[in-house]
Structure formats: C-alpha cells, structure tokens
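One protein chain is absent from this view; the other protein chains keep their places.
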Amino acid sequence: MFFASDNGSGAAPEILAALTRANEGYARSYGADPIMGRVKTLVRQLFDAPEAEVYLVATGTAANALSIALLTPPWAAVFAHADAHAAVDECGAPEFFSAGAKMIPVAGDHGKMTPATLTAALSRVGEAGVHGVQRGMLSLTNVTEAGTVYTPAEIAALTAVAKARGLPCHLDGARFANALVATGASPAEMTWRAGIDILSLGGTKNGCFGVEAVVMFDPAKAWELELRRKRAGHLFSKHRYLSAQMEAYLTDGLWLRLASQANAMGARLVQGLAQVPGATLRHPAPANMLFPLWPKGTNERALARGAIYYPMPAPEGQESGRLVASWSTTGADVDAVLAALTP
Amino acid sequence: MFFASDNGSGAAPEILAALTRANEGYARSYGADPIMGRVKTLVRQLFDAPEAEVYLVATGTAANALSIALLTPPWAAVFAHADAHAAVDECGAPEFFSAGAKMIPVAGDHGKMTPATLTAALSRVGEAGVHGVQRGMLSLTNVTEAGTVYTPAEIAALTAVAKARGLPCHLDGARFANALVATGASPAEMTWRAGIDILSLGGTKNGCFGVEAVVMFDPAKAWELELRRKRAGHLFSKHRYLSAQMEAYLTDGLWLRLASQANAMGARLVQGLAQVPGATLRHPAPANMLFPLWPKGTNERALARGAIYYPMPAPEGQESGRLVASWSTTGADVDAVLAALTP
Amino acid sequence: MFFASDNGSGAAPEILAALTRANEGYARSYGADPIMGRVKTLVRQLFDAPEAEVYLVATGTAANALSIALLTPPWAAVFAHADAHAAVDECGAPEFFSAGAKMIPVAGDHGKMTPATLTAALSRVGEAGVHGVQRGMLSLTNVTEAGTVYTPAEIAALTAVAKARGLPCHLDGARFANALVATGASPAEMTWRAGIDILSLGGTKNGCFGVEAVVMFDPAKAWELELRRKRAGHLFSKHRYLSAQMEAYLTDGLWLRLASQANAMGARLVQGLAQVPGATLRHPAPANMLFPLWPKGTNERALARGAIYYPMPAPEGQESGRLVASWSTTGADVDAVLAALTP
Partner (left out) sequence: MFFASDNGSGAAPEILAALTRANEGYARSYGADPIMGRVKTLVRQLFDAPEAEVYLVATGTAANALSIALLTPPWAAVFAHADAHAAVDECGAPEFFSAGAKMIPVAGDHGKMTPATLTAALSRVGEAGVHGVQRGMLSLTNVTEAGTVYTPAEIAALTAVAKARGLPCHLDGARFANALVATGASPAEMTWRAGIDILSLGGTKNGCFGVEAVVMFDPAKAWELELRRKRAGHLFSKHRYLSAQMEAYLTDGLWLRLASQANAMGARLVQGLAQVPGATLRHPAPANMLFPLWPKGTNERALARGAIYYPMPAPEGQESGRLVASWSTTGADVDAVLAALTP
C-alpha cells in the first residue's frame, strides 16, 4: 500500500540486471564508457532526432536546473506553471544554476498553463526595458504536478506562444514515459515536433536507481552543457552505471512497459475511487498520480490501516491526499488501499 | 592492465550485494530511508565523533564543492595546494558553489603544502582590507594529487596555521581509506583530532558505484548543508541506494580491506619499477598512485602492449606516466604492466 | 511641467554647494574622508541610534540589493510587495547580489501589503522542508510604488509578522523623507522602533546628485556590508563626494524641507485634479506621487501641450498617468500641468 511517491519504488529487475552486467571489468570514466555511445544512439532513434545530444545525470533537479541554466541568461524570466517542480520543489536550484534568473509563475487549472495564461504572464514581464528582467524561456512539465497531461497539440500551442517571442522551450519530463503512455504520443511528437528544445527525460521515478537524461534537440550548446554539468558536480566518474541504467530503460520498450503498469494502476485507482463514498478527484488523472478529495476522517482511517500516501491541504470540510502509482504497484496494492479508504 | 584511474574499476561484490538487497520493496525517499540512519551511526562510531553529521552525495566534486561553499563566504580565499583537484580538476565547481570564492594556490613539493608554504600564501592574501578578498579556509587533500600522503601530525601542523587565523579546515578524502591504510592512522586521528572540520569521505574510487559522504564534525551548519545539497541537485530521491553503498563500504572494515589491496598493488608496482631499467619515481608512492619517470619510448611500447594508463608531461629527454591501482587490481595485473614497461 | 519622475530633477543648491566645497584639496579615498565621519554622526543623531552603521552608495538599486543580500541567504525568499521596485524594476539585482534568492510577491491594494496578505504569502513558502526555499526576510517600501505611505504602526504590524518567524526586515526608503513628511513620523519611529533592521535611505530623488545611505541599526554585519559593497564595485574611490552630498542633505533639515516642497506640490496636484472633469485617483496620494485616472484623450492633449509624465495602463475606456512632484517643482509647474490636463 505504498502510494507516497513513485520514487519510493525500487529499481526494475531489468535495470538491476543491467547494472550488474555493467559492473564487469574496467571502463573509461566520465562518460567515455562504450555504453554511453549506445545510449546516445538509442535516444536518437527513439526520438527520431539524429542530431540530438544526450547527457546523463542522476537527479531530476540536476536535469532541470542544467537545462534551464542553458537556455536563459541570469537577467531573464523562466515562465513555468505556478506549481512546477522547478519553481517550488527544488529549493531554488534554477536560480542557483542560472546565476539568478527569475521564475515567473504561470496560472492554470489542473497544473496546466494555457496559451491565454502564458500570454498573460508574458505580457506582465519583459516590458520594462532595461529596468526589468527580460523574457527568457518557457519550461513545461509533463506529466504535470497535478497528475494531468499535456497533449502534443497543447504543448505545440504553448511553445508557439513562446517562440513567437523568440523564447526557447524546456520540458521537464520526470514522468515523461507516463505522459507518452497516457497520450499515445511518440517521443518526437511530444518534444521537438511540438517545439521543445531540451528535455529532462526521467528514469528515476519509473524503475531506475537514479538516472535522467538531458536531451538537446539542438546540439549547438552541447559543450556548454558538458561544462555546466561538470562544474555542478554532476559528471559521474563511474559513468557507466548511469549509462547502463538508461540503456536498459530505453531498450525493448522497457520504459513504456513500466509506465504502462504505473498508469494502469492509476486508472484502477480512479475506477475504484468512484466506488468510495464521497470521494472525488480534484484533477483528471490520466497517468499515475491522483489527488482525491474525500470526507473528513478518511485520512486517519486509511493511514491507520497501513495505507501510505501524503495527505494534502483540502477545502474546508473535506480532506485530500496524493496517491502515486509506480511501475511496481500491483493490482493487489490498489485494491488494498481502496479498502483502507473505504469506511 | 588497467591503471588509468581507480575510478575505472567496478564496484566491489559486497557493494553490489548491498545495492541489490536495498532494492527490495519501498522506501521513503530523500534521505529518510532507514539505511541512512545506520550510516550515520557507523560514521560516528568509526570516527569516534558522536556529534558528527553525515550527508551523502554521488560525486567527489559535489562533496568538495559543497564543503568548501559551506566554510567560506564568496569574498574569501580558499587555500589549497596548487595541484589540488578542487583547484584544477573540477571546472570551477568551488567557485560556482561558493558564488565566487577565490582558489589561492599553495606551493609544495610532491603535492604537499607545508606550514611554511601555507604561511607564505596566507601572508600574500587578506592583507588589503576591504580591497582584497579575505582569508576564508584551508582545503587539504589526502591522498594528495601526487600520490603522497599527509600524516596526522602533518595535517595538524597545517590546520594549526589556519586556525591561528580563525580559518576552518576541509579535507578532500577522495582516497581517504588509502591514506588511512598508508599511514596507519585512525579516522579520528586523520580528521577532527588533527583539526579537520569537514571531510569529503570518498567511496567511489575505492569500490563503490558512486557515493561520497560529507562528514561534518561540527554539526552547526548541518541544515545549511542540506539546503545547499538540495539546491545543487545532489539530494537523491531514491537515496537508499547511496545509503546502501556507504553502509556496506563502512561495515566490517570493507573500506580498509579494499584500500589495503589497492595500496598493496601500489607497493608491488613500486617494487617492480625498481627493476625496470631507467625508471624512477617523481614522488614517494606510499598509497595506490605512482608517477614514474622512464626513458623515451617506454610509453609507446607499454601502451602498444596493452597497458592502460595516462602518459604525463615529463622533463626533456624522459617520459612519464600516472599509474593508479585499485581495490580490484591483481598481482597479475601489476606483473603484466611491469612486463609491458620493460624493454 | 516635468512630472515624469523626481529623478528628473536636479540637485538642490545646498547639495551643489557642498560638493563644491568638498572639492578643495586632497582627501583620503574609499570612505576614509573626514566628511564621512560626520555623516555617520548625523545619521546616528537623527535616528536616535548611536550604534547604527552607515555606508554610502550612489544608486538605490545598489542600496536595496546590498541590503537584501546581507539579510537573506541564497536559498531563501524575500517577501516584498508584488509591485516593489526591488521585485520588478531592478532587472533582478536582488537575485544577483544574493546569489539567487527568490522574490515572493505579497499582494495588497494601493501598493501596500497588510498583515493578512503577508501572512498568506508566508504560509505559501517555506513549508516544504528542504525541498522549497526557506523564508528569508521582509522588504517594505515607503513611500510605496503606488505613492501611498505606511505609518509607523503599519510597519510595526508587518515587521511583527515577520519577526514572529525570525525574519529580518528591510525598508526601501528611496523616498524616505517624503514618507516622514507625509506621516509626521520621526526617523526612528519609521525604522528601528517599528522593527526595521536595515534602511535604504534615499537622497538621489530628493535633491542630491546620486547618493543613498545603507543604515544598519544592528551593526553586527557591518564588515560584511563593506566587503559586499566593494565586491560589487560600489565603493567610491573619491568617496568624499558621496559624503558631502549626504552631509548637506541631512544638515539643518534640508532633506525634510526638500521633501516637504515635493509633498506640498503633490497635494496641490491632488487638489487641482479634483477640478479636472472626470479625473480621479487610483490610490491615495499623501506624498509626491499620483496615479490619476481620466477620460480618454486626456493624455494626448496634455502631452501635446507640453506636460511631461508617464501614461500608464488603464481600465477599458479610461486613461491613466503617473505624475511625480519633486523638491524643485513649483506651484506654477503644478498649475501649468493642471491647465494642460483640463479640456
């Protein structure tokens, strides 16, 4: 009954096996391992992007903050949803990596900005000449912090607003595979074909030990990214262990299989919650993360029964929670938590 | 015949086994895993430092740069040996993490500063009132970049110079276990009893996948370190994998056994090189890293025969190399490289 | 008819005379001039703060950004009104000087936050443990960007909210003298007696060439401020010219006389606008800055007649402007602009 976060799950057996295999013998360090070459090829194939450059780091915060710092100067604004992880959950990492860029919150229901809310935010910043910060970039998140997803068309509509002002676009894909599965989109459709310039491609939450890829569809700043990664202490000496995770993750569709299981368990939760008296969803939940509302007393009961998830702030008279399914969540887990939630 | 670096070796079987065990089931993320509690206890016991605080990161650059940023304000100087890793091999990570502190090179033969050279450097910086940067801190490295070691007494003599000016002291222990083995010192003798305030305790080079501990003997700034770690993207969500490595590493003396093997192979190399015509050592080599000089042609011959190590700049008419043994180096490896080096 | 900004006015004759006097002979540089000693004494007397430390810079942005950087670590939030100069008009200077602190907008009508809006902002930030930025400090502005003023009691109520959470408090007093005149408060009442720890005391807008004082009521961080000022290029070599301006400004009540004239002209504008058909004020205007609303066509007419001020965004069907009176504004100026505005 562990639904606190998908980062509470372990690594998938295939990932562990790959790590074990990669542990044989000696390897050149700092990214010169042969596995990394194969990772690059895999990413290019999967994204239909033969020019893309790929760098591995071990945390999502590193992937996001490096990507953001690469795309914005210090005196500019990063337009991101008000609830974006980079904006509120990384202790100022974008500000640190970018030497002081400014996160500008963009409004939007269910964790999603719209062309209208983005346009409104853009019109409030960058009009003051030298006195205010400049417009720097757009950062989207898919799956969003609310558990909702953007379709490729929605992403394209947002990047079009940004690109009309010359702004580059980043996608925080900590749960990118879950978003692909939820929308049926291809990696290319969800990224560069929709105007994304750089992607944080998450592995950690979806069955890896700890690996994220920064995928640059325009390789022009690749060397700068390498320098920023090293300078930030994110270049691994025994890099083969990052490579091995990512290779296994992207091989034979493992990443999509793992995400499919997580999303399927999310759907099962949605279905089951429909039977829990008084339970509703604050946001649509097409992927693996749900934010239910339920009657007072529910959290105490469920947690006492062994359910593990985060209670969340709720409107007066109700309670709320955040439940996240992962690649390792089973139907039995879902059924157990539903039982725990039911009076 | 892989002697390019100890970070080219794999993870020890005990470390892999620990990682595999830690992969069972769910765990709280971001350092709240139960293994981390045991790591802290282990470190406190091993260092005879019941107040020490311990944080894990995955790279030595992160451990060093976070430690340095914790101890120095941006407008101050970090006194480190001219060849220190933090000074020359981290792409300016200390400057980045500290928001612009200044690395001041301290001279010294064989990679070691002396009280005299440190005093000389201290007298050149920090005397200009508000116009120059202030004196900030001392950063030592043991094993040094030259493969030599400081004894606890030597460290104490250097920290005494620093502390007389109120400066805190950091020890880069990327090869800390090798230094312990080489000197016979205890962890406490090599650190806080010798005036060290904060230690980068390396695991990666000595048989781990990628884990380093920041050990703070004075816990006063522990919370600041946590915030800096998060902000720099170095707080792992699936933190149990860092914990598991470090727990296994420090349990039952594994770290010292691994370092003993590396150092023994270093000693075997020293002995063997004495038989290679024309070969000498640029620096004493009491641990696992050697910088030999040898006649012209040696590198071409040895590399052609399959030896793997880094050729180094050498005085006119000679050649040089850097050979590093690791926990996984065997006597056969050593004998093979010696044969490859011999005309 | 120049009402674009009080920084479009010149320096008062007394300030020019002081500068001219200070130009005689030689003087020690970098703040060691004897005039600076007298400035410090003056500030301490006027603020009834014998321990206060005082540093001079030439721009308000420097005074604010240095003050903010002094009070907040990089991983924390600066709570300031959504329209605060430091938040929107300094091109990210607080972020630059603080190495990436985060400006958190606090809501409030007429440019003023309230204990309720501040509490709301405080409750949104700093609750996420290590994942979010911490609460850092409060920054108030008086006269506000909307031309309104806080009374000492209002400031005290806000700093009480901040101090209950251990947060230090800064006051941006670019128009501090105007606020004193508008409220009748003493310098001490408006600052340290109301919980302010550090003040940006403006001279530039109110009759100086370019000088602002950073007044630290708690001198504990004085040396750090000196270092930050130097490092930011804001320590003047020929410092006597800053000292001379500030000495004359604070001598014999000149600062209050100049502000009284500006405020009186503001009041005359308020009175006159009441006679302009269709004109209203968006905010109360107790000091020297007004934000009127008026019928469409007014701006075109007035500007064509030679009035100089900034048109502002206005609600549908109306127009708006910003008019600022200064120490050098005359009654004839006011009457002329009123005539220009009148159909």
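Order as written gives the chain letters A, B and C; numbering starts at 1 within each chain.
Following the convention adopted for this analysis, a residue touches a chain if its C-beta (ideal position, glycine included) is under 8 Å from a C-beta of that chain, and two chains touch if they have at least 3 such contacts.
Every value quoted in this text rests on a predicted model; they were computed, and no experiment measured them.
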Touch criterion as defined above, residue of C:T204, C:S260, C:N299 or C:S320 at the omitted chain: C:T204
Touch list for chain B against the chain that is not drawn: 74-75, 88-92, 95-96, 98-103, 128, 130-133
Hidden partner chain, residues of chain A it touches: 30, 73-75, 99, 130-131, 134, 224, 226-231, 235
Residues in chain C touching the chain absent from view: 2, 4-5, 7-11, 16, 19-20, 23-29, 57-63, 65-66, 90-93, 96-97, 204-205, 209-210, 227, 230-238, 241, 308, 328
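The rule is simple: only the chains that are shown with their structure count from here on.
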Interchain centroid distance [CA atoms averaged], chain B/chain C, Å: 51
Gap in Å, rounded to a whole number, between the CA centres of chain C and chain A: 42
In chain C, residues with contacts to at least two other chains: 74-75, 99, 130-131
